[in-house]
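Coming up: chain A.
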Amino acid sequence: MTRSAFTAAAILALSLFSPAKAADPEPTKFVFGLVVPLTGPSSENGKSYALGAAAGVAMLNEMGGLAGEKVQLVVCDSQNQEQQAVLCTKRLTAQDHARVLIGAGSTPQTIAISPTAEAARVPLFAMCGGESAYTPVKPWIFKGLAGNPDQVPPAWVLAKQRGWKRVAIIHDNSAYGRDIEKFMLREAAESGVELVANEVYGASDIDMTAQVLRIRDANPDVVMNYALTVPAGAAIAKKLLQMDVHAPNIVGINLQNAAFVRLAGGALANTIFVGPRTLLGQTQTQAKPLTEAEQFAATYEKLNNQPVPDSLTPGPADAMLITRAAVAKLGKPADDPEALRAALESVSGVAGLQGTWTFTATDHGPVLGAGITTMVYKDGGWRGL
Partner candidate 1 sequence: MTVATTNDPLLSVANLEVRFGGLRAVADVSFDVAAGEMVGLVGPNGAGKTTTFNVVSGVLSPTGGRITFRGRDITGLSPDQVARAGVTRTFQNVRLFSELSVFENVMMGSCATEPTSVLAALARIGQHRRAEARSRDIALHWIDRLGLAAYASMPAVTLPLGLQRVAEVARALAGQPRLVLLDEPAAGLNPTEKARLSSLLRDVVRDSGCALLLVEHDMPLVMGLVDRVIVLHFGRQIASGPPAEVANDPDVISTYLGA
Partner candidate 2 sequence: MGFNSLAQTIFSGLSNGALYAFVALGFSLVNRSTGIINFAQGDLTMLGGMLTAVLAQAGVPLWIAVPVAALACTLVGAVFYQFAIRPARRATMTQLTIMTIGLSILIRGGVVTEWGSDPLSVPAFSGDSPLHVLGISILPQEVWLIGALLAMLLASAWFFQRTMLGLALRASAANPIGASYMGIDPAALGLVAFALAGFLGGLGGAIWSPIYFAQVDVGLGLGLKGFTAAVIGGMSTVWGPIAGGLALAMLEAFTGGFISSSWQDAVLYGAMLVMLLLRPQGLLGKAKPAGAADQEPSTSTRVRRVSLSGNEMGLLGGGVAMVALVPLLFGDVGVGNGIFALIMTIVVVGLVLITGYGGQLALGQGAFMMIGAYSSGCLTVRFGWPPLAAMALGMLLSVLAALALGRVIFRLHGYYLSMSSLAVLMICLTAAREWEFTGGANGIPGIPPFSVGGLVVASDAAFYWLALACAALAGFGALSLARSRVGRALLAVRSSESAARACGVDVVWLKSQVFAFSAAAASLAGSLYVHYLGIANPHPFGVDASIQQITALTVGGYMLLSGAYVGSVVVVALPAAITWLAGAAETQSVAGLQNVCFGALLIALIIAQTSGKWRNVGLPVSLRRSLRRVPVWRRAS
């Protein structure tokens, strides 16, 4: 092989840097950029976000767009890696001219893409459970998902309501799992309910017998299974059933989807989902949609031929609704990044899909209070309790 061939190969290698084909947005369109893992262990979540974002964009356009501008969505697969997430963010801001970013699916990855968003002066709505993504306050980063601080307390409220005195929790040792553990322990301390077991498993473990046995020995009234990935959660559910642990199972947000139902099979009896607010299974009940929630559910169902399947789906759409409120405040197309940011920072009482949103300059991550929704899996679907 000659030197010229090598030189050619080297030039080819450099040309790999060439910008990938842009999504060709028209300059007058408002682009939302979505960075989520569409492949890898968290791909279920990523796909939920993507479909929810698509429905959100459709809904926004039905509502008339943002100050006259049509809305467009560009999605980039972070492959569940920090590196790819950062590259995605760069691409979305530099080439696709995204004016608002939504991402990145996990807390460490969201934190990893934050500097890029900040450098590009594009507001980022954090799609992750941990509050460390938006606390302490960073000017361009905003909470976007009803994450761990919202998901965990209602479970304990329900436990107290039901008179369940002995609680067992099981979670993995990833950033998500440890964050869940933090909130669980905080709730346990405050609610006066006894935590009889706190079990940890490895994020890629395939066998959780030891942990389930300890839970069984602790004889709990309820088990809180907030898994990061569906296979882990389903494996735990099946193991609990096999080991005759008949206490009801409260599952976290990552398990309220069709994949969990498919994999857990017979272990689904006694499974409860508790959240601040959920559109799970919501379908259009009236002829004319009245609330944003109903409109979103209708739009989603029209696009995907099924009702909203889980509680992650509305996340990106909420970011869009908040943006809409901010742009409405501006009264004109959002050309100036700083103006958009300032407007976002001052939205108040926006009725979103996951709750009511109010941002301030010192708080980009409010707790979304909106009551508790409780659903139990029964007769082939999630039903209100």
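By definition in this document, contacts are C-beta pairs under 8 Å (C-beta built on N, C-alpha and C of every residue); 3 or more make two chains touch, one makes a residue touch a chain; residues count from 1.
The candidate set was assembled so that all candidates are chains of the complex that A comes from, given by their letters.
All of these numbers come straight from a predicted model, not from anything done at the bench.
Put simply, of 1 or 2, the chain that touches chain A in this complex is 2.
On chain A, the positions that touch candidate 2 within their shared complex are 1-3, 6, 9-10, 13-14, 16-21, 38-41, 43-44, 77, 79, 81-84, 86-87, 90-91, 93-95, 107-108, 111-112, 114-115, 119-120, 130, 132, 173-175, 177-179, 200-202, 204-211, 213-214, 216-217, 230-231, 234-235, 242-244, 259, 262-263, 265-266.
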